Structures are given as structure tokens and as C-alpha cells.
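Apart from one protein chain that is not included, each protein chain of the complex appears where it belongs.
Per-chain residue numbering starts at 1, and chain names A and B are given in the order in which the chains are listed.
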Amino acid sequence: MRVPGGADIATGGVLLAVENVSLAFGGVKAVTDVSFDIRKGEIRAIIGPNGAGKTSMLNIINGFYQPQHGRITFKGETRSKMRPHDAAKGGIARTFQNVALFRGMTSLDNIMAGRTLRMNKNLFWQLLRFGPAMNEEVEHRRRVEEIIDFLKIQEIRRTPVGRLPYGLQKRVELGRALAMEPELLLLDEPMAGMNLEEKEDMSRFILDVNDHFGTTVVLIEHDMGVVMDLSDRVVVLDHGVKIADGTPDEVKRTQAVIDAYLGVAH
Amino acid sequence: MDLAYKILIDPFMQMGAAPDLLVQTLWEGLVAGVLYSLIALGFVLIFKASGVFNFAQGIMVVFAALTLVGLHELGIPAFVALFLTIVVMFGLAFLVERLMLRPLVNQPDIILFMATFGLTYFLIGFGELVFGGNPKKMIASELYLPSGAYDIKMFGGFVSLQKIDIAAAVIVSLMVLFLALFFQKTRIGRALRAVADSHKAALSVGISLEQIWVVVWFAAGIVALVTGIMWGARSEVSFSLQIIALKALPVLILGGFTSIPGAIVGGLIIGVGEKLGEFYWGPLLGSGIESWLAYVIALVFLLFRPQGLFGEKIIERI
Partner (left out) sequence: MFYREAGQFKTTYQADQAVFPILQDRIGLAVILVGAFVFIPFAASDFFINVIMIPFLILALASIGLNILTGYTGLLSLGTGGFMGVGAFACYKLTTFFPGVNVIVWIFVSGFFATALGILFGLPSLRIKGFYLLVATLAAQFFLDWSFIRIQWLTNYNTSGAIEVPTRTLFSVPLTGPNATPQLRYLVILAIVTLLTWLASNLVHGRIGRMWMAVRDMDLAAELIGIPLYRTKLLAFAISSYYCGVAGALMVFFWYGSAEPGVFNIDQSFTILFMVIIGGLGSLTGSFFGAALIYGLPIVLKVGLHGLGWNILPATIEHLTFMTVGALIVLVLIIEPLGLARLWQITKQKLRVWPFPY
């Protein structure tokens, strides 16, 4: 498993830039005039209090919401509108705050589904499940098994994911995203509701993905310890507005961030 | 060219030439629409309060009407039979809650929906077993429902309004008013809305799901009974109504699944659209288009406004 983009870690060119993006639902402003960039090969955290617009930001990046204003440049290409499956084709993968797995399918099938875009044998061969279609199936199964080994979920391969405990579901979901071999991986609270041990495991997986495959990671997380340890740079949002941007240490010292988290008298 | 003329111009020429016929057709449409509205109302009631799409509403109408007529045939006076039918509908609501809804709490909506298919088939079989499959005559005069018609002179012809239809319109209006007040103003009404939003959340604040479900299925049963009486008084009580009841679906599409005014307006639109279509455009296609026109109207409408006339636009979250 090798991902394009891995070679660029050293150069740290900009993979994705968000410029002056605003999004509102009716009268509710979710994101207001936010700009930041994501460099190749980094782990970029987005933090902020509840309702700060973090998830909306991810939804904008992978085309699920269309921002009313602003531009997004991904791999040098500027766009104003993009459908989610175009984003997927472009190499953006995603996990969700509330696990969004295919509940009726096994872990294996969930992760195999992540390879859909890379499978292209047509209906005719699919009907026969023979020759090229079977070869393709087997080749992708091998890739998926690598992911299963990597995430240490061998024993739940054949279990329908609806029956798995929450922590394992999160792992399978990460597996499905990895199966897409993304250039940019968006993780929405990958550690929510986990105990310390599970958090450590998950942190290790994220670092490994970043190190070994060179995948750029955008991470939303509430656990400040995790954020400070994992991320290269941090964006802080509050009420849909960017209030800080920089390395974890810089951000920690910013007055606006301290205010947003501890609260000040307005 | 000829076809375009027949579709686009000729029907309107006919309408202009015989306005009394047009008014009569419109009236027929409105009356049919009231029936659709009533059935849709039963759907909305249950959907609002339990999130269950009750496919069995149509057969409940038939079942209620048959029970009423059947009891009367046994020699029970009309109003006693009416009371007993209400008791039967309560029993039905109770059993449905106990045997079907309670074991299925927290299942996906689609499972509950499919369970109501089962209920439909059960009631069809049960109804036919008990009351026989033959159409019956509604005991309209025994219930002091008016019969006969007003003939109103208009546009050089006359329009005939059935008294029973006027009575139906009045009764429906009163019922809708009552239901709206019930939903908005009472404690049970608030609880109903809470349950509709989320079963689990409602349970957690101490609302008794069992009670609510019995209440709302009972209310839907009463609506079904009223529908059955009105419909039976116009034609007859038979199982074929079950198929007609499916037309409540396009009505709901137009009106939105949770809106009582929507159900009424949707029903009237479908009723009128259908009758106009059948009368003026039907002959072009060999008539009988009433059987599918309602669905096609709803389908076309859906493409432009997926959330219905009164429904709110849904923002999808993930």
C-alpha cells in the first residue's frame, strides 16, 4: 500500500487551501469567512468548542455541503462546486462523528466497499464472477487483508458491523477510509467515546498511516492531549470563525483560544 | 398538430361551452377529495405520533364500516351499534399496540411499515371471514344522515349537490379543527409530538409509549369509522375501498406526511385533478385513467418539490 503524495512530505507543498469560505443554513451561520491550508503529509487538527463549525468544515471539504462563498483549491484545482463522489475520486476519504458504517454488511465487505472506486470490471464479468472479475476481487481482497492486519481486526472479518462494539466500529470505519488509499484523510472525532487504551491504539494507527503511507490527515478531536501530541498544526474555530492557526504550542498560548475554551464574560 | 389541439385546447373549449358540467365535475372532485383527505388524515395522525407509516388505514376504514353495518344487521339499534363499533376500534388499537408495536419498538421505520402490510392482510382475511366478501349498504338514514340532493340552477343548466356530501364536508371540517386543537393545546398532544420525534427520547422523559400509541391508533380508528360511514353512505361498503385507499399515498406526497392541513389540501387537489383529468382528457386515452392519474400527478409534483406542499425542507446531517 503506497499512496501518491507520500514523496512530498519533505517539500510540504499545499495540498488543499480553503479561502474565505462561508456557509449558512437559513439564518444560522455555520462557518464564516474561514481560510486555512493543509500541507502535504501533515496532520492538521481542527479544534473548537461544540457547535464551532468543525464538522461543517469537513462536510464542505468533501463536497457534502456547498459553501455560499469562498473557494477551495485541492491539488492545485480550484472549485466552487463538487459532489461528494467527485471528492472521493479526487482522493478524499472520511470517517464520521457518529459511525456511518454499512450496518448490514460484514467488516470485510465494508472495507471492500471502500475499494469500489478502484474496481472497474464491468457488469458482464461481474455476472459471471469469473476471469477478470474474480482476479480483481482477489487482488483487492489482498489489499483489504493488509488493512485488516494493520488495524488488527482479523477476528471480526465476518461479523456484521451492526453487532460490533463502538470502538471496533470506529476501527472498521477507519479501515474503509484507508481502503480508498486516500491522499487526504478526514477524521471526525475518531476517539470520541473511547477509553484510554483504545485511544492509544487509535493514535498509533493515525500516526502510522501518516508516517508509512504519507497520507495527509485532517483531524477533529476534543481530547486536547491527543491533539497536541499528534498534530503538526492546529486550526481553532469558534462560532464558525477562525480564531487561531499554528503549531500546537502557538495555539495553546493564544488568548482567544483560552477565552473560547474557558469562557470570558462577553 | 391535431393531437396537440385535442390535448391543449379542446378540453378547455368544452369547459367553456358547458360551465355547469365543469362545476359539477369540480364538485365531484372535491367530494372524492374529501374522502382521500380523510384517509390521509388517519395516516398523518399515526405518522405524526409514532413515526409509523400505517398502510392499514384503508382496511381499517372498511373494517370499521363493516363492523357497524354488521352489528346493525344483528338487530342492534344504530346508535348502540355505533358505540359498540367505537369499542371495537379501541380494542383493535389496544391489540395492535400490544401484539405488533410493542415488540417492534426501536426497529427501523421500514420494518414497522412492513408490519402494517401484515396487519392489512390480516384484517382483510378476518373481515371477510366474519362479515363475508359481499358489499353492504351503509345504515345512513338510521344514523340521521341526510339524503337527496340540492339542484342549483347555474349557467343555463343545473348542478346537483348531494346533501350527504355537504354533511361530509362539515363533519370533516369539525374533525380537523378538533384534532388541530388536540395536538396543539393538550398535554397528550405534546407528548404525541415528542414521541414522533424520537421514541427513545420520549421514553427517557417519562412518556408512556404504550398509552400514546393506543390513543393515537384509537383516534385513527375513529377517523376510519367516520370515513367509512361517509364513504358507505355515498356508495357501499366493500373491500374494493382498500385499493382506493392507496390513493391516500399521493395525497400525502402532496401534503407532506406530518401536516394535517396538508392532508386536506392534498386530498382536494388530487380529487379535483383526477376528476377533471378523467372527464376532459380521459377519452383521449381510452378512459379509466383515474386509476393511475393521482400517482402520476404526485410523481410529477415530487420532482419539483420533494418535501411536499407543507413539509419542511430537510437538511441532511452526517
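Basically, contacts are C-beta pairs under 8 Å (C-beta built on N, C-alpha and C of every residue); 3 or more make two chains touch, one makes a residue touch a chain.
Every value quoted in this text rests on a predicted model; they were computed, and no experiment measured them.
S.K.: If you put the missing chain back into the full complex, which of the shown chains would it touch?
M.R.: Across the whole assembly, the hidden chain touches A, B.
S.K.: Considering the complete complex, identify which of B:V23, B:A224 or B:A298 is in touch with the unshown chain.
M.R.: The missing chain is touched by B:A298.
S.K.: Would you mind spotting which of A:D109, A:D201, A:D232 or A:D259 touches the chain that isn't drawn?
M.R.: A:D109
S.K.: Go through chain A and note every residue touching the omitted chain.
M.R.: Contact residues on chain A toward the absent chain are 62, 64, 83-85, 87-89, 93-94, 96, 100-105, 109, 112-114, 116-117, 119, 121, 123, 126-130, 133-134, 136-138, 141-142, 145, 176-177, 180.
S.K.: Contacts of chain B with the missing chain: which residues?
M.R.: So the residues of chain B touching the unseen chain are 53, 99-100, 103-104, 107, 109-111, 113-115, 117-126, 128-129, 133, 243, 246, 249-250, 252-253, 257, 285-289, 291-292, 295-296, 298-299, 302-303, 306, 316, 318.
Quick note on the criterion: only the chains that are shown with their structure count from here on.
S.K.: So, what's the distance in Å between the C-alpha centres of chain B and chain A?
M.R.: Roughly 48 Å, centre to centre.
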